[in-house]
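All protein chains but one are shown in place.
The first chain written gets the first letter, and so on, giving A and B; residue counts start at 1 in each chain.
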Amino acid sequence: MYLREHWYVAALSAELETRPLSRQILGEYVALFRNESGQVVAFADQCPHRGYPLSLGKVVGDQLICGYHGFTFDCSGTCVAVPGQDRVPSKADVRSYPVVEQGLWVWIWMGHGAPDMESLPETPWLVDTEHWSAVSGVAKIDAPFHLLVDNLLDLSHETYLHNGSIGTPEVATTPFEVEVDNEPGVVRVFRHMNAVECPPFYSRTTGLSGQVDRWQDIDYTPPGYYLLHARIANVGEPPLPDGTDDHGFHMKIFYGLTPSTETSVYDFWALSRDFCVGESEIDQFLEKMQIAVVQEDVDALNILQRRAASNPEMTEVSVKIDRGGLAARRMLASMEEAALAI
Amino acid sequence: MYLREHWYVAALSAELETRPLSRQILGEYVALFRNESGQVVAFADQCPHRGYPLSLGKVVGDQLICGYHGFTFDCSGTCVAVPGQDRVPSKADVRSYPVVEQGLWVWIWMGHGAPDMESLPETPWLVDTEHWSAVSGVAKIDAPFHLLVDNLLDLSHETYLHNGSIGTPEVATTPFEVEVDNEPGVVRVFRHMNAVECPPFYSRTTGLSGQVDRWQDIDYTPPGYYLLHARIANVGEPPLPDGTDDHGFHMKIFYGLTPSTETSVYDFWALSRDFCVGESEIDQFLEKMQIAVVQEDVDALNILQRRAASNPEMTEVSVKIDRGGLAARRMLASMEEAALAI
Partner (left out) sequence: MYLREHWYVAALSAELETRPLSRQILGEYVALFRNESGQVVAFADQCPHRGYPLSLGKVVGDQLICGYHGFTFDCSGTCVAVPGQDRVPSKADVRSYPVVEQGLWVWIWMGHGAPDMESLPETPWLVDTEHWSAVSGVAKIDAPFHLLVDNLLDLSHETYLHNGSIGTPEVATTPFEVEVDNEPGVVRVFRHMNAVECPPFYSRTTGLSGQVDRWQDIDYTPPGYYLLHARIANVGEPPLPDGTDDHGFHMKIFYGLTPSTETSVYDFWALSRDFCVGESEIDQFLEKMQIAVVQEDVDALNILQRRAASNPEMTEVSVKIDRGGLAARRMLASMEEAALAI
């Protein structure tokens, strides 16, 4: 089942132009585009006439014209013209989804109720380009949403799957804390690795070398929003008691987990840093590294899903490293129960 | 369900040679070939022995030899030899389908009863090469037959889907007449566009430019035969009262709609004209244009079907432009009802 009454990342801001983009989100086909003023619009990707994808239509001004028979819609989804007749039938309107563009990402409200603006994640690090530099991307995974949750909540896999980029032996061996905040629902995982090897991902960008303190603090807000606060610093130089931390290097690692179908998920990501701000070479290095890391996850989850699909009775053995993932599963299960109860 | 007791186009005449062609028609695999005298033969594409496709066999003289174990059939489908023994089992014959080669097209009778020769469409424009020049082709569409019927009966889509070749604004906006002739079953759609833009398809071939009178008169004989009478002429020069029309340019646009499976259809086409007869450059131009037009339909129907398959509850909103298509749907529905009642 899908958790509908939530915000999900629908697209990278950079992906959207007047030529529409088709995306399947929570099982529904959505046509995303900008009108000629640059405003982002999201329609059900299906012309009410004969079902042709509106994403194959053409934007003219602030209207979208279907590419098969020319039914024409304004940005609210109201049908404003039909070929061969003057009267426009009232049933010819198309569903329009609430969307919010916020820095590098565009969010969509997939709920049937009114959008809950309170629950829209705030991502200042993707908006404030003066103090933060960010890169972003998206991959599609042919595996269900929950396998991506498992993956992101258990970072011990970095040591094995992402060895050579972000994985070092200590990620798997360092004890971590899990904290569950039910109101509002957040799962937090704190892994503070002190005096450990600095992986290439950070050594090449911070200039630090040898041993460092490396902290990974996850805030996962189910279902679709994951934020990893990464901190790299010289050994033994924690933040000051007042919270200031000028001697640490900070990176915010975002994931937007957006179910596409029951067995596929969009893996939106963004990296924002408070160091080397504005340096495009660093942007390019991090983007290239992260694309490779994400592809390793994509490959792993794709094959995991192919195997699971051919063996529905596959069992699991859980150990300590799974505590974060299990907490997330429990929170998602309660949210599903609550959604069913409505 | 399939309407079996009808003639369908099975192949282009030019496609058939002694090397057999396999085609799935109304869900049945058919092996089509010429024997060494040039006669067209159609067999069930399945050896009675172990089911190997006879289309992978070899024609020797007027016999076909199966490519797996050598069962041998004459042109009526009678098994005449079996390896390793002299006696030929009586159950080893293969079904042979009635076929008729008529100009550029080969028709097949898929019925279980005797072929109804009366109902075989007459296509003199594909046979009389002295007065008419014709080109033909075929595409396979991964969408059900009825989506192709909808497409061909509502030509207003030319304006949007085939813009730049045959589509002009007036195709979508000009009112048209629909006529239903139940005995024999024909749906006719008359669209007479007077003083309208001449699209590239006709301007380059007729030499007319600027405004023209452009008529499109459809005769659709369900299930499988569609003939569009196109007429292009200078503005205000209709046919004479006695029916003669020396000052008009005429093109017959044929479609053979042949269901392959429940979700795929062959889109046979032919264009025959009474101008520039014998000019191969015009043949090539029209063939190239038509292949592009058909590909636009193929692409549109393929995606329409993929979407419909993932959303079985897709609804429709019908408007005036759909009258021809709706009349065809009704006629097909009665034919299906009648077929079921037998």
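Methods note: contacts are C-beta pairs under 8 Å (C-beta built on N, C-alpha and C of every residue); 3 or more make two chains touch, one makes a residue touch a chain.
Remember, it's a predicted structure, so these values are computed and weren't measured experimentally.
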Omitted-chain contact residue, chosen from B:P20, B:P53, B:P115 or B:P199: B:P53
Which residue of A:A81, A:L120, A:L161 or A:V298 touches the chain not shown here: A:L161
Interface with the unshown chain - residue positions in chain A: 150, 154, 156-157, 159-161, 172-173, 175, 300, 303-304, 307-308, 310-311, 314-321
Footprint left on chain B by the chain that the document does not show: 29, 46, 48-53, 56, 65-70, 82-85, 89, 91-92
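One rule holds in what follows: only the chains that are shown with their structure count from here on.
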Distance between the centres, which are taken as Cα means, of chain B and chain A, whole angstrom: 48
